[in-house]
Each structure stands twice: as C-alpha cells, then as structure tokens.
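Got a structure for you, written out below as structure tokens; questions coming shortly.
As you look at this complex, bear in mind that one protein chain is not there, while each of the others sits in place.
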Amino acid sequence: MDRLEIALVSIPVLLGMIFVRVPIGLAMLLCGIGGTVLVTGRWVPIMASLKSLTYDVISNHSLSIVPLFLLMGQFATKGGMSESLFRAAAAFLGHRRGGVAMAGIGACAGFGAICGSSLATAATMAQVALPEMRRYGYSGALSTGSLAAGGTLGILIPPSIVLVIYAILAEQNIVKMFIAAIIPGIMAAVGFMLVVAVYVRVNPASAETRERVDFRGRVRAVVDVWPVALIFLLVIGGIYVGWFTPTEAAAVGAAGTGILALRSGELDWKGLKDCLLATAVSTAMIYFIVFGAQVYNTFLAFAQLPQTSAEWVAASGFSPWMVLVLILVAYLLFGCVMDSLSMILLTVPIFFPLIMTLDFGMSPEETAIWFGILVLVTVELGLVTPPVGMNIFIINSLAPDIPLTETYRGVVPFLIAEIIRIALLAAIPAIILFLPRMMQ
Amino acid sequence: QDAVLKIHQFLPAPAPVPKNFIVPWAEKVKEESGGRIDYEFYPSMQLGGAPPALYDQVRDGVADVIWTLPGYTPGRFPGTEAFELPFMPTNAEATSQAAWDYYEKYLQDEFEDVKVIAVHTHGPGLIHAKGDGVESLEDLQGMKLRGPTRMVNKMLESLGATPVGMPVPAVPESLSKGVIDGTVIPWEVTAPLKVAELVDSHTSFSGDRGFYTSFFIFAMNKDTYDALPDDLKKVIDDNSGRETSKWVGRVMDEGDAPGLKIATERGNKMIVLDEAETARWKEAAQPVIDGWIAEMNEKGMDGQAMYDDAKAMIEQYSSN
C-alpha cells in the first residue's frame, strides 16, 4: 500500500471503530498513531512526537477558551439565569398563539449569548420552559421539537465552542468568526419562531394561549434579566471594542456568571463542586477529541492526503459550488450519526485546505469566515437530525412521557427552516460577511 | 533516490524565508545530488506540535530538516542570546555571517544533537506603535509592547515599557483592539501580520546598530545525515555554513523591503532617533547586557568574551 492508500483505508477503519462505540477521540488517536507508523515505516516519528505533542495541545493558549466558557455556562445554569430569561421572553411573546414555545426559543437565544454549548443551552432551557409548555397544553412534538431546535442557538449565537475550534484549526481570527455568527444566529432564532407560528396555525390543537402580561410585569421581567445582558455585552462587546482578547473575555464571563450564581445563593461549596465536576467532564471530553484529532491530522499530513485531495478535486473539473454543496451534504449525512465537535475536528483539516484552493470570488479570509459559518450551521443541524441528535436525546430525556418518535416528528419543521437558512447563507455570503466587513 | 527530506517549519509557505530560502535550498540540493536527495515540504507545523517543539523534532527524527528560533525555548540555548542583546545587529546578511562564525566558536556544544546547516538573524527590529509614536525614552514609559524573546522582553522592561507576553497570532488582534500599544518586530514580519495598517508610527535608531534581532537555526537530523553516502554528505556540506547563512540573511533583508514600502505608502510616521537619544537608550539597556554576561559567567562560560566576540564578528562583516 502506498501512503495515500493507507490514509484512505484509515477512514473506514476509523468510522468502524467509532460505530462500535470506541470513544471518538480514542479512535482518532489510535488510527493516527497506527497510520503514522505505517506511513513513515518507523515508530520513531510518532513516539518522539508524543513526548511534547500532548502538552502542546493541552497548553494551547487559544484552546484555553474552552474550559473557561464551559465554566461560564455552568455558573449561568447554576445561577438560575435561564428562568429570568424565559420570564422576560414570555412576558412579551407568551400571549400569542404558540407564544410559550416562541418564548422558549427566545430564551434559548439569550442563554446562547452567555453559553458556548448547545447541549447546556437545550438542557437548561428545557428545565424551565418544558413544564410551562406542558401546562398550557402544548403537544409533545411541538414542545420538545422547539426546544431541541432552540438549543442549537447555544452554538449558533456567540460565544460558541465549536466556532473556537474551527478558528483554531483554520487559523482564523476568533473575534471575526464570533461577529460573523451574529446575524445567522439571529436569523435562526427568528426562523424558529416563524416555524412555531406556522405550526400552530396548521395544528391549532397543539397549543393553548396564555394570558397577556401587563406593562408593569414586562418592565419587571426586563429588569430581572439585565445581569445576563450585561455579561453578554461585557464578553462580546469587550472583545469587539478591544478591552480584552477572547480568552480573557471567557475569564471575564466566567467571573461574571460566577458572581451572579454566588448572589443567587446556589453557589455554596456543593454547588461549586457540581459546577467544577461538570466542567471537568466536558473539558476532558473536548480536549481528548482535540488531541486525538491532532494526532490523526498529523498522520494525514504525513500521508499528504489534504494536498492530494485538493489536487484530485482540481483535476476532477467540479465547479467550486458543486464541491461546496457536496461537502455540506456530507456534513448533513454525518450529522445524522455524529456529534458536531467531532465532525469539525475530523473534517476541517481535510475540507478547509480544499475549499481555500477554490475561487468563490471572495478574499481568502472572507472565504474562510463564510465557510466556517456554513460548517457551523450545518453541523449544528446534526444536533437535531434523527436518529442521533444530541439535543433530541437531552430534551426527550427531560420529558419522559413523550415518546422519542414524537420528538423526531416535532423537529422536522425546524429542520426544513434550517435547510432554507443554510441555502440562503451559502447563496448570499454577504449575510455572513456584513458585520466582519464593518470591522475593517 | 537515497533520501527524502521531510522539511518542517512554522510559517505558511508564501512567507519570505520558506519561499525564497528553504524551498530554493531544497531544490538546489536536489539538483546537485542529481535528484537523489528529494524533499517534502511541510509548512505551518503540519506535522504537529507547537513551534518550540521543532528542535526536538529534528533531534529525534520526527522531521529531517527544520527551521526555528532557539529563543522559543528560553534557557536551553543561552549562548545564542548574545545576538539578541540590545543594539547588536547590523543588516541581516552581515549579522548572519557573524552568527555562523560565532556558532563555530561557541555553539557547537549547544547544538551537538543536530547537523547545523545555517544559523542567521533577521534584519534590525524596530518599534511599531499606535498614536504619536516613540520619539524619546520618555515616550516608552509604561507603553504596552509585545516582545518576541526572553532577551527582548528584558530589554523592554529595562527601558521602562510594560512587556506583554502573547503568542504571535494574537498580535494583530491585540494591536487593533488596543490590548497592546505596539510591538517590536523587523519590517519583514509587518507585511504578513498587516502591522503597518494597525499602527501609526515606526521608530528606528541612528548609527550602524539596529535595536535588536533574533537568532534562527536551520538544521538537519544527525542520523539522516550520517546515513547518506559520502558524495551526498558532500552535497549537504556544500550547502551548509557561512555562505548558506549569508543567503538566509539576504532573504531576510530583502523581506524587509515590502514591509517598509507598505508603511511608507500609508504615510505612517517614520521616526529615527538621533545619536544623542540613541545613546540614552543604549545606556538604559546596558543592564540587560551586563545581566546576560553575569548569567553566562554563572553557567561557567566566559560571558564577556562571548559578547565581545559576537560584536567584533558583526563588525567585521559589516565593514566590508
């Protein structure tokens, strides 16, 4: 076997291991080590490399955003910020038909603005919004479907851990990536609310209406939610106007939500321990995949797969747009069985250099930002695509009386909205690039 | 084919040194070996790890040839820091030849694990700052500046600036956002990092000595070299040494031109401190030199002789 064949064979081997439930990071790590040994014909390169590679990955300064944002999300959850967000959104939307579901989505967007993870957003908001929707007679499909979709706003709206990982892999400016995600994130939130509005028109039995909240109630709800808004402004605004770097912003955010959680009284020693242990699991899980992906990508570089695949595509005569569509479809398919972070780590090192050799009529930096957001929204869709959609599982596990198939059914309208949005974003890059261009 | 050299380094392929030295060097070796020494080029740390790992990678055989800065691993190659002391360098071409002579005299032990092909420096570094610019030592007080190596940061501190340590990729962002007020780098790096667009002024100095420089090494794995037949060893040897070091130095000097041009065309303020002011800076930076000499003495080396030699060697190549 020549080294390119070894690289190509490694892909089904890797997927095979993943599909029999070998942890994804571990599968990439082992395939990477084995592949490098085969390609170089020696144990020395990979063994010598591992002396410092592990430390280089775990001490990567940009990557230290990840545990800090995770900690921030934990504190936000502990501090009950989800409740005030939901109350504020419900004060304005709750009385409409399907309004409680819309409020759930709006609150997800708000929570996504201070939390970098989709699962945390889905789980947190579901605990608040799900009982409310059930009380007003929302059908199982609508209530779980809207929250599963709403949860994806956790990574669509900055800060976003998936976006951090993309920026590191593609060597792009994290700030610009965050800024570029804002408009598509708002589009998603609005799109989901529209879906709810249409859904309840088509199925009037799926939701009852709630009484209107008066003006004073609305003011009170808004006042309650100001700390969340303050932290978002401090974190994203602070990065934007230049008070601090993204890693520092994550620390500021963690400190801010930590103080709020402390003030709420939930953050005693036990509460703190819970937050730290939960942060530990997510952090270790993410770093282990990042590390495995690093080793696997080193192997692919030794095998020169990225270069060769770019040459192959160039020789194939496919148009750039054709290549883009194929890549996005591949993401959609993989998203049905894999989680978003693993997908990014596995594929960006192969697809990104490929995309950068193609001409979409934009500068390289703009192409990189645009492609990154497209990848983000596409892999995010994987969180709500059956059969494996992590958000679906999380929400469904919080609603034991609703069968999984009903949740599957509930997310379908949202999936349609998402596919329309992806098509719009791909066809009109200016939607994504508008804000980053303003930064120049 | 007798060997395929895996060449690994941290910059993207279009940067001046990879484009105008590393790849042409590899092509030259390939041609002179009649195609028997081929190469594979891995830019941007494609073979994994962070830039400080490059030296160990070539020592251990992860890569066959690497290009890196010993200064990325402070404390490990103390002798190289003689060239990074304040107001040492002239142009890169002359300083790089001196660096080779200095390597032969003082650094063979430090680099005994690898086959050194070339050592060199970049052109004189200068201060790129936002705002009114640095026209005197007083302007520097409290200014937040990013420095590349241990020695430079010590120098900035001793001059009264606040050194801010951060990875290079963070520099443009931090500059544009005011996290730092400026940075010290040579012109060569200003173009790819778009520094001229982010600052308002550039401060250089009078006299024939530049502000500071950094030391680089281009080296080969020892086993890879030893495994070559004698005629191919000769090809490598012919492409190592002072002339090769001079070549990289020249590429560095030429790389400075576009950066300078961009800044000039933008109408940025060009400040050259006069001789009296430059002398004040040299005096303020003297403790850094004294401190380094003392450090070397503690390590059982003759710090004063190393410093004097480095200076004299640079002088020798600069006066021609």
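General remarks:
Order of writing sets the labels: A and B. Residues in every chain begin at 1.
We adopt the following convention: a contact is a pair of C-beta atoms (placed from the backbone, for glycine too) under 8 Å apart; a residue touches a chain by one contact, two chains touch by 3 or more.
The criterion applied here is as follows: contacts and distances are computed from a predicted model.
The listed options are "Cytochrome c biogenesis protein", "TRAP transporter small permease protein", "Protein phosphatase CheZ" or "Phenylacetate-CoA oxygenase subunit PaaI", and the UniProt record of the chain not shown names that protein "TRAP transporter small permease protein".
From the set A:Ser10, A:Thr36, A:Ser52 or A:Ser160, the residue in touch with the chain omitted from the display is A:Ser52, counting the whole complex.
Listed for subunit A, the residues touching the missing chain in the whole complex are 18-26, 29-30, 33, 47, 50-52, 54-55, 58-61, 63-64, 67-68, 71, 243-244, 247-248, 251-252, 254-255, 258, 273, 275-277, 279-285, 287-289, 337-339, 341-342, 387-388. Although one chain is not shown, part of subunit B still touches it, namely residues 56, 73-76, 141-144, 149-150, 153, 162-167, 179.
Going forward, only the chains that are shown with their structure count from here on.
Spacing of subunit A relative to subunit B, judged by their CA centroids, is 40 angstrom.
Listing the residues of subunit B that touch subunit A in their complex gives 40, 42, 44, 46-50, 52-53, 56-57, 60-63, 166-167, 169-170, 172-174, 176-179. Contact residues of subunit A toward subunit B in the complex are 42, 44-45, 48-49, 51-53, 56, 60-62, 171, 173, 175, 239, 241-245, 294-295, 297-298, 301-302, 304.
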